[in-house]
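Shown here: the complex without one of its protein chains, the others still in place.
Labels run A and B following the written order; every chain starts at residue 1.
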Amino acid sequence: MTSADYLPILILILIAAPFAGIAILLPSVLGPKNPNRMKQEAIESGMIPFADARRRFPVQYYMVAVLFIIFDIEVIFLFPWAVSLNQLKIFGLIEMGVFLGILLIGYLYVWKKGAFEWE
Amino acid sequence: MNALDILQLLSPELILALTGFVVVSVDLAMRRRDEGRTAATIALLGLGGALVATLLLAFAGTSTVEAFTLAIDPYSLFFKALAIVSVGLVILASISFMRGKSRYLGEYYALLVFAALAISLAVSATNLVMVYLGIEFLSITSYILASYFRQDLRSQEAGVKYFLYGAVAGAVMLYGISLLYGATGSVDLATVGALFSAEGDQRLLGIAAIILLLAGFGFKASLVPFHQWAPDTYEGAPTPITAFLSTASKAAGFAVAGRVFMVALPNLVADWTAILGSLAILSMTLGNLVALKQTNLKRLLAYSSIAQAGYIVLGLAALNPGGDFDGVGGLLIYLLAYLFTNIGAFLVVMAIEQHSGSVDLAAYNGLIKRAPALALWMTLFLLSLAGIPPLAGFFGKFFVFAAVVERNLLTLAAIAAVNAVVAAFYYLNIVRAMFFVESEEQKPVSVAAGLSAALAISGIMVLVIGIAAQPFITWISRSVEMVLVSGM
Partner (left out) sequence: MAQQALFLIMAVFTLGMALGTVTSRNIFHSALFLVGSFAGVAVIYFLLEAEFVGVAQIIIYIGAIATLIIFAIMLSRSVTGQNGSPMNRQWAFAALGAALLFAALAWLFSRVDFGSTAQPVPEDAIALIGAGLVTEYVIPFEVASILLLVALVGAILIARERHS
């Protein structure tokens, strides 16, 4: 693919970005403004906020993010392999099997250590 | 070459990888916690198997085989053997030392086996991609191991400092790799070597690449000015890991630097030997001068190991293919001697730390009365570090210095000699404390079985290499011949 093939994407961005911008800016300029306490709550309807949202998060979030990265990288390897699978024959399949098998050990490890449990 | 041949050539790596998987899986499957004893046993068996496989390949007269970004040649086999032995000794000593200090000992042994695997891959790499991957693999494993004591802030500091420094060093090294790739369009070391000329502006690019690459290699080898992490990391990391970082991990840095420079940049040999020569001067001088003031033995040995890195790199700086002393041979002999000597010294530090909980010089006062065997072993290792004949360390220094003199680098030789004298001062200061300073404490020191065994192996090897050096030197000159022929 050459850069010219990306022209439609560029056009889309050039149309979509101003559209989104206008949709946000225009009401704030033209719309009526009657602020009161209820309206300025973070979530205007529903639960009443009971604490600051900006507090320290439990470490489980970090664990999930780390696991996400690792399996994300795995996906990145799968992607070109899948594109060329037809020419790779049986060896390509075995080699990817080994790759995934090693990661499976890691997956079992994480599972067994209870990283998926939310305390 | 069929699949079976390839599997045989890669047998050390395959055994190490399988051992690592088995240790992780067995540890997971075990219901009963046994302080990592099963894991350590499996790891030691696997390392033994890998060592046998490595030595079989080394003595089968295998000529250089390059396949799949790895070279199986005497040079890489030598460093694989070194890494496996080093990790084996560290595990042997860890069994008693780590007991009760962590709840995650199965993983600890698995990570050490993977570290040996990482070194085996890095020292065989014939491709810049594999070089980077090998070094990063080793680094990531080492960060986890250095910060293994979760409750100990020092250990956390060790891991974080090592990580921050290593991440930057790795990125800088990658930049250097990209320069070589940009100039030649190849990541294969030999192809880069053939295409990269030393003429005009390309030489400047080459020098930039050498300096950037050295950030990565020098970081592993703790050469000044890439050494800042070393004192804090050595001090804070669990002592067995410090022993590992100061020997096998350091050797990997030199091995990779040697192969990359000799194979990929043979046309710039005058430039990189000059750069390495100045790093040698800086490392020796700074390491020794700061070591003089240390009273914490782990810090002292950290600075001593920076200084030793300076002597070791003299071997590459005085590269002299075809000479009586070719330099690289000196590098290998030095690393072999240094491996057993330095691990031995750290084993004594572990024994004392286990006994008294202290790593201060004061804990060694009057050791000769409380633990004569330990004191004598320590004396042996310190004398070998100082390079006193007929111990192993002497041969390392002899071959390296001889290459420097043969290349007529007399300033370098003079600075190295002065440094050796300065170093002897602080090594002997420890000996003085052990023999001539009285201590209030009289309790005899007991040493655990695994630690004693590791101590005996290291001590005997220091003596054997010193007294019967010839077979080792023959083996090493064969290893070097091959890489010099293929590279230069």
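Here, contacts are C-beta pairs under 8 Å (C-beta built on N, C-alpha and C of every residue); 3 or more make two chains touch, one makes a residue touch a chain.
Here the structure is a predicted model, which means the values were calculated and not measured.
The residue touching the chain not shown here, chosen from B:F78, B:F97, B:Y143 or B:Y234, is B:Y143. Among the residues A:I11, A:L26 or A:I69, only A:I69 touches the chain that is left out of the figure.
Contact with the chain not shown here comes from a single listed residue; of B:Q202, B:N296 or B:S477, that residue is B:Q202. Considering the whole complex, the residue from B:A110, B:L319 or B:L361 that touches the absent chain is B:A110. Although one chain is not displayed, subunit A still touches it through residues 1-3, 6, 10, 52, 54-59, 61-70, 72-77, 79-85, 87-88, 91-92, 95-96, 98-100, 102-103, 105-107, 109-110, 113-115, 119.
Along subunit B, the points of touch with the absent chain fall at residues 10, 17, 20, 24, 68-70, 103-104, 107, 110-111, 114, 117, 121, 127, 129-130, 133-134, 136-137, 140-141, 143-144, 147-148, 150-151, 182-185, 201-202, 204-205, 208.
Here is the rule we use: only the chains that are shown with their structure count from here on.
Centre-to-centre spacing of subunit A and subunit B amounts to 41 Å, using the average Cα coordinate of each chain.
On subunit A, the positions that touch subunit B within their shared complex are 102, 105, 108-109, 112. On subunit B, the positions that touch subunit A within their shared complex are 21, 24-25, 28.
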